[in-house]
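See below for the structure under consideration.
Note that this complex is displayed minus one protein chain, with the remaining chains in position.
As written, the chains take the letters A and B, and residue 1 is the first residue of each chain.
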Amino acid sequence: MSIKVSACPRDCYSTCSFLVSVNNGRIGLIEPHPGNRATSEGICLKGLSYSERVIHPDRLLYPLKKIGGEFVRIGWDEVFSIIASKIREMHEKYGPESILYYAATGTKGLLNRVGPAFWELSGGFTSTYGDLCWPSGLEATRLTLGENKHNAPWDIEDSGLIISWGKNIAETNIHQMKFIENSLKNGGKFVVIDPRRTETSSKADIHISPAPGTDGALALGIGNLLIRNDFIDKEFIKNNVKGFNEYKKTAGKYTPDIVARITGVSAEELAELSEIIGKTKPMTITAGFGMQRYRNSGQTIRSLIALPVITGNIGKKGGGWVYANLQSHIFDAIVDPLAIYPVNDKENIRNSISVSKLGEGILKSKDPPIKMIWVERGNPVTQNPDTTSVIEAFRSLDFRVVVDQFMTDTAKEADIVLPAKTMFEQSDVINAYWHHYIQLKQKIIDPPGEVKPESEIFYHLAMKLGLSESDLKGKIPPPSDEGVEEFLKERVADFSGLSLDRLKEGPLPAPGSRDIVFDDLIFRTPSGKIELSSDEAEERWGVDKTPEYKPPAVSDKSDLPFVLLSSNTKNRIHSQFGNLKMISQFDDPSFIHINPDDASKKGISEGSSVEVFNNRGIISGKAKIDFGLRSGSLLVRNGRWMDEGGSVNFLTGQIETDMGYGAAFYDNRADIRRLS
Amino acid sequence: MKEITITTNKISNMVNGHFHVWGWEVPLYLFLGGLTAGILIIASVMAFRKKKDSFALSSGKLSLWAPFILSLGMVSLFLDIKHKLFVWRFYTAFEITSPMSWGSWVLLMIYPLSFLLILATIRESYPGIFSFINKFLSFLKLDILFRKLTEFSEENYKIIAGITIPFAITLGIYTGILLSAFGSRPFWNSSMLGPLFLVSGLSSAVAMVILLSKEHKEKSLFTKVDIALLLTEGVFILLFLIGLATSSSQYKAALTLVTGGALTSSFWIFIVMFGLFIPALLEVLELKGRNINPKLAPVLVIAGGLFLRFIIVEAGQMNSWLPY
Partner (left out) sequence: MKKYGMVIDTKLCVGCGACVVACKTENDVPEGLHRDWIVEEVTGKFPNLHMEIRSERCNHCSDTPCVSSCPTGASHIKEGSNIVKVDPDKCTGCQACVVSCPYNARFVMPEGYVSKCTFCDHRVEKGESPACASVCPTHAIVFGDLNNPMSRVSRLLRARKFKTIIPEAGTEPNVYYLI
């Protein structure tokens, strides 16, 4: 048995460092690497289940081609020839931009750049813009503070007050819980603002439950009381904030009565909340992604950031705004969210389809229309809004290639399915968005069957298309471990303090990263100050300069009675992991959560077969009576597969958020009925 | 409100929402073990009867049933154990704290004792079988040993019977102690179960005699005995329930299983009503000369004994310290 250093490349806050035990080529128990201070305690159950995932009997091990509706195993050489001739055909008939390259966030790593590099070399392609996850929050933060970075994860141990706003830390960022607990031991207070009672809120001193999508009004209401009761840091505001007076005017409209009417949070609760925020220093707000999945969400997040700003908590130890920490994104020339915005001036890349409107985007594409799609690291059929439309778009295409480890609902729609590597089968360098470590995800075992890492697939395709080694140099590594290592070494070489050899020992803090950020009071906004009033917000997104609250679409209760929430669980990363026995043994995704009062009105009891529906679609499942859910909302777990009752995105619309080109996944209503 | 959720699944010991690992095999084994004990006690006690009574069944033929019924019980137990190839491990250890270990060794003693008891009366009770075995063994040149063993048993009839009685009583009590030793199952955790199962086993054996005997005198004597045993059993059940009722909350909760809970009707109807009260009443009426089918009461007693084991084994598993 040997122990290897690695790191988890999933799209997750924690991005844990691993010590992987390997026994005769089999992945065994994975334990935490003590060198990562953010995750030194342990690994989550998903990380632990890799031992099963790698050897799972359903893993795709060979290239497959769909013949007469059935997938048939074919050889690599044949599959490369088929794809290469299809690419040539597309180029001749419609032009290279008829090919859509769709890559999602299934795995992190520098080698992810090989895909776009290949398509550029091949002559051009169409790409997507926007992001399904978090961009309106990123944009709101960028507009306000200039950059997406925050204090080190452990910094909240020194907080007097931690507010978890719309974030179910216990499920989605387990490792943060320990720092919260340490803060509580030090006498800190913990407030959870979440429409649901969760494992996180059970640890809180105060739990506030606003109506879904009304967080902006709540934040403005708090801001109003903070200003009225003089709980603000005038000195800090004077020196560092642009647009305070405009903000004061906006917030002033949100009196406790109005806030209570909008959010359902009583005037007493609001007073208590603003008093604890005003009197406790330092204060950190750690915000989740859920509440920025409404149409009004960029403005919501901006109104949240205003609270640590006007109370002078920015740039302080134990204080601040914790949303995304991109200090480790050192390899990117342009950092998110700007990196995901449409660019039209780039040669050979047409960046014209929004990920939030993937179905519509494909179906309506022109000059040339999209005719071929290549999907990797993603499962758009179940994960992008409006599943029906995505499927329709998929089926309208001439040729579909999907690269995946398993036969996902997207792979099932493909003409060609190529087997993907797991994290243990190719080395890569990864960053994070909560802590600031750079880590090496090491190759530990050889890929099983005929699995080829994506970089090798692209290498061979490039050769088939007649490109030469010299064309690929520095862009696509040769198909060998040494080639990959050389590729990574070149990337890392630009940074002093980083080296592949040192990364093999464990995680390293990103060069230039700091535990406390903004303490230099440098804000990369147009004015150089924190912008509570932003001209760019108005110019770029057409919203008010101040974070004015706009009711989300879900607050219109005219047709359907329930707000549809689709939060993540600790058991999955979106649609990943649910197929493993280790996970499925205690993860029943078929559950549809409903408040007991609503359930009795609908004649639904625990375990009833139910259908959730709206004008877009229907999904089915079993009712779960959930005392922790607000009346008037339904909760369906994100990441369900078709055979688990259908993706929740059958019910979501192709709607963008007010800024950042995000998807307004939560801004949807639905109804539920019991099946006889 | 107290809502307990096992968010990660637990072990598969739960069936229909409660703990359940012992199915029909264990209660059947306990019943057959108790019946064997009862048969051997009767057969042994009859060794000391007055000479003038013949009592061909209870003093002679009955004992032959013992090894067969016991073996049936052992087969049932064997069906229940899960690591069957390792069954011999019962006999490589004696664990003083384990009723099951005591039981397996007592069973081992019961076989030779019951064989000696059979031999002591075989010449009279089963002359055909005796001569057949003699003939069969003569081929193997073992007939002399067999006759010697038979003579030895006949000569030491009372001594053998005297030794068998305590072993048979131990067996009968053991079938109850096996359950009552489990502190983790409040319904079982009562020292009344030992005597209760002993009396019940004895009464089933007596019922068997009533059922099979052809002598009026034997029948009426055993009917009287049975009435006394059924009365005793009734008192023991009452004491058992009082014991639960006067104990701590978990035991009171266990009691509710038969006082309103899931097993109430089966307990009172099948055990108390049809297993005790009605057969006792029928037997009294029969002794008073009423014309009642003589097979009805003993059949009810035997069925009642079987139900007693099934319902108590089930009840013990339905009430645990933890609801999960």
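Note that a residue touches a chain if its C-beta (ideal position, glycine included) is under 8 Å from a C-beta of that chain, and two chains touch if they have at least 3 such contacts.
Only a predicted model underlies this, so the values are computations on that prediction, with no experimental measurement involved.
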Could you tell me which of the visible chains the hidden chain touches?
A, B
Kindly state which of the options A:D11, A:E89, A:E147 or A:E199 is in contact with the chain not pictured.
A:E199
In the complete assembly, which of A:V22, A:L45, A:I74 or A:L500 touches the absent chain?
A:L45
Touch as defined at the start, partner being the missing chain; which of A:A7, A:I30 or A:V114 qualifies?
A:I30
Had the left-out chain been drawn, it would touch chain A at residues 14, 28-32, 39, 41-45, 47-49, 51-52, 169-171, 174-175, 177-178, 181, 184, 197, 199-200, 202-203, 570-571, 581-583, 585-586, 596, 627-628
For chain B, which positions touch the chain that isn't shown here?
1-14, 19, 21-22, 80-87, 89-90, 92-93, 95, 97-101, 103-104, 181-185, 248, 250, 316-317, 320-322, 324
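Keep this in mind: only the chains that are shown with their structure count from here on.
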Whole-Å distance, C-alpha centre of chain A to that of chain B, is 67
Show which residues of chain A lie in contact with chain B when the two form their complex.
585-586, 627
Partner chain A, residues of chain B touching it in the complex:
3, 7-9
